[in-house]
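One protein chain is absent from this view; the other protein chains keep their places.
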Amino acid sequence: MKVLYFSWIKDNIGKNEEDLSLNDNIKTISDLINYLITINENYKKAFSDMSIIRFSKNMNLVNIDEMIDNDDEIAFFPPMTGG
Amino acid sequence: MKVLYFSWIKDNIGKNEEDLSLNDNIKTISDLINYLITINENYKKAFSDMSIIRFSKNMNLVNIDEMIDNDDEIAFFPPMTGG
Amino acid sequence: MIKVQTENFSLEKETKNLIHKNNNVGAVSSFIGIVRDKAKEKDLISMTLEHYPGMTQTMLKKIEKQAYLRWKLLDSLIIHRYGELFPGDNIVLVITLSKHRKDAINACHFLIDWLKTKGPFWKYEKTKNSGHWVEALESDNLEEKKWDI
Partner (left out) sequence: MIKVQTENFSLEKETKNLIHKNNNVGAVSSFIGIVRDKAKEKDLISMTLEHYPGMTQTMLKKIEKQAYLRWKLLDSLIIHRYGELFPGDNIVLVITLSKHRKDAINACHFLIDWLKTKGPFWKYEKTKNSGHWVEALESDNLEEKKWDI
């Protein structure tokens, strides 16, 4: 699974993307986040306030209980500030 | 008194301005209109539908009972359509 | 600033000029009105704008002032042309500048709505075999009324 990070989430984690091979019990975005925060303190810090985290699956904004699988591109980012 | 006419009011009356010397019983815009429509049929036609006539005194929009005197510049025109 | 003129205007030139004259500009809104090539479904030959010279300046200044009382504007420009114009010709330009987008956008919208019903202009449309004075639209009156001047 391709996972992308933007803005200060990228800065906290220290990379802008990574390829993860996930085991079968990670079925939703929520499961993925619960896995990521076990990797190290940087991830834990990045996801410490979920009210300011947004996520997309294959470039569409989705909810935290969205089903995901290994072919998907998942991205995490703060609220957008375009324009 | 300088009186100006614009748009189709000008076309109906056949002039865009005139200088009128008015007698003392013409005290308001309304009095002026009542006088103008006695001049000839063209004036009468121009002022036949007062719902689409606007008027100004010295370049400010005013009401029909506005007091006027010989030093004023009065203008008659249809609703504005700028922009 | 108010300009009532026969000549055309350049959007880019006017915009750049205003941006350079002001500090900390974050938002620039503009509106251009253009002569369309149809008048009541007929091909338009030309549109002649008549105005009341002394009154135009007075009224446009008054309404520009209103916009500054309602929104935080850094600068603004209204250019309104008069005389005979042809399809595709520019009629009017409104530009507003502010720090934040909301002020510039709303002020620009307000100014153009206002010009439609309170700008002392009258339009004569010439088509192939005839001509007529453009009537004010009730819908324009409603648009303008929502600003509660």
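Going by the order they are written in, the chains are A, B and C; count residues from 1 in each one.
In this text, contacts are C-beta pairs under 8 Å (C-beta built on N, C-alpha and C of every residue); 3 or more make two chains touch, one makes a residue touch a chain.
Note that the coordinates shown come from a computational prediction; the quantities given were computed from them, not determined experimentally.
**Student:** For the chain that is not shown, enumerate the shown chains it touches in the whole assembly.
**Tutor:** A, C
**Student:** Which subunit A residues touch the hidden chain?
**Tutor:** Residues in contact with the chain left out: 4, 6-8, 11, 56, 59-60, 75, 77-83.
**Student:** Contacts of subunit C with the missing chain: which residues?
**Tutor:** Those residues of subunit C that touch the unshown chain are 10-12, 15, 19, 23-38, 88, 99, 101-102, 104-105, 108-109, 112-113, 116, 143.
Everything below uses one rule, namely that only the chains that are shown with their structure count from here on.
**Student:** I'd like the Å distance between the centres of subunit A and subunit C, where a centre is the mean of that chain's Cα atoms.
**Tutor:** That gives a centre separation of 49 Å.
**Student:** Please report how many Å separate the Cα centroid of subunit B from that of subunit C, as a whole number.
**Tutor:** Result: the chain centres lie 26 Å from each other.
**Student:** Would you give the residues of subunit A that are in contact with at least 2 other chains, written as numbers and ranges?
**Tutor:** Not one residue of subunit A touches more than one other chain, so the list is empty.
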